[in-house]
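Apart from one protein chain that is not included, each protein chain of the complex appears where it belongs.
Coming up: subunit A.
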Amino acid sequence: MRFRFCGDLDCPDWVLAEISTLAKISSVKLKLICGQVLKDLQGEGIDYEKILKLTSDAKFESGDVKATIAVLSFILSSAAKHSVDSDSLSSELQQLGLPKEHATGLCRSYEEKQSPLQDSLRTRSLRLNRLDSVSWRVDHTLSSSELQQVNEPLVHLKFTVRDGDRGVTEPFAMTVSAEKFRVLLAELRQAHAMMKTLS
C-alpha cells in the first residue's frame, strides 16, 4: 500500500508496529507529546521528563517511550518533507489503524506547525559552503619598484566563508585590478538578474 506521507512508498514495518503503542495513550496526551516532538524537530530540544510524565498513565517502559518519540518524529518530519496536508495525513493514519481522535489530534498539531517545521527543514538541507560576509577596500597605487608613476586603483576583497561541516569561518582575501573588477561585477550582475527572474 502506498502512502503519501511515506513519499508514495510502503509504510515501514516498525511504524506499523508502533501505531498500536500510540493508541494506548489518550488522544489529549498524544497531542501534548506531539507538541514536544515538534519542538525537538525544530531544534529547540526535547523535555524528556515531561514525556515520561505524560506516558506514565499508560505504564510505558523506557523502550515504549523511545518508540513513541521515534514514530511521532518519523510521521511528522516525513509528512512535512512530502508537503502532505493534514486531512490526507489524518485519513492515511486512520488507514494504518490509528483511532480517529488520535489522528485528528496529531494532525491538528501538525497543521499548526507545518510551515515553521518546513522552514527549519529547509535550513537544515545540505549546503556546502556559505558566504558569511564581504568587506572591501579601494587603494590607489602611486608607484612601484617597476614603474615610477603607476596611478591605478586597486580593490581588496575579503570573503568570509562558513564551512558547512565544522561551522568555522575562514577568510579568503584577494586583490582585483580595475578592469578585472569591472568584468567580475558585470558577470555577477547578469547572474543576479537571472536569479531574480526565477524567484
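What we mean here is this: contacts are C-beta pairs under 8 Å (C-beta built on N, C-alpha and C of every residue); 3 or more make two chains touch, one makes a residue touch a chain; residues count from 1.
By our rule, contacts and distances are computed from a predicted model.
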Query raised in the report: Quick one: the chain not pictured, UniProt calls it what, "Glycosyltransferases", "Tctex1 domain-containing protein 2", "COMM domain-containing protein" or "Dynactin subunit 4"?
Result: "COMM domain-containing protein"
Query - Candidate in contact with the missing chain, chosen from A:1, A:128 or A:174 - result: A:128
Query - Interface residues of subunit A (partner: the chain not displayed) - result: 125-126, 128, 165, 187, 191, 194, 198
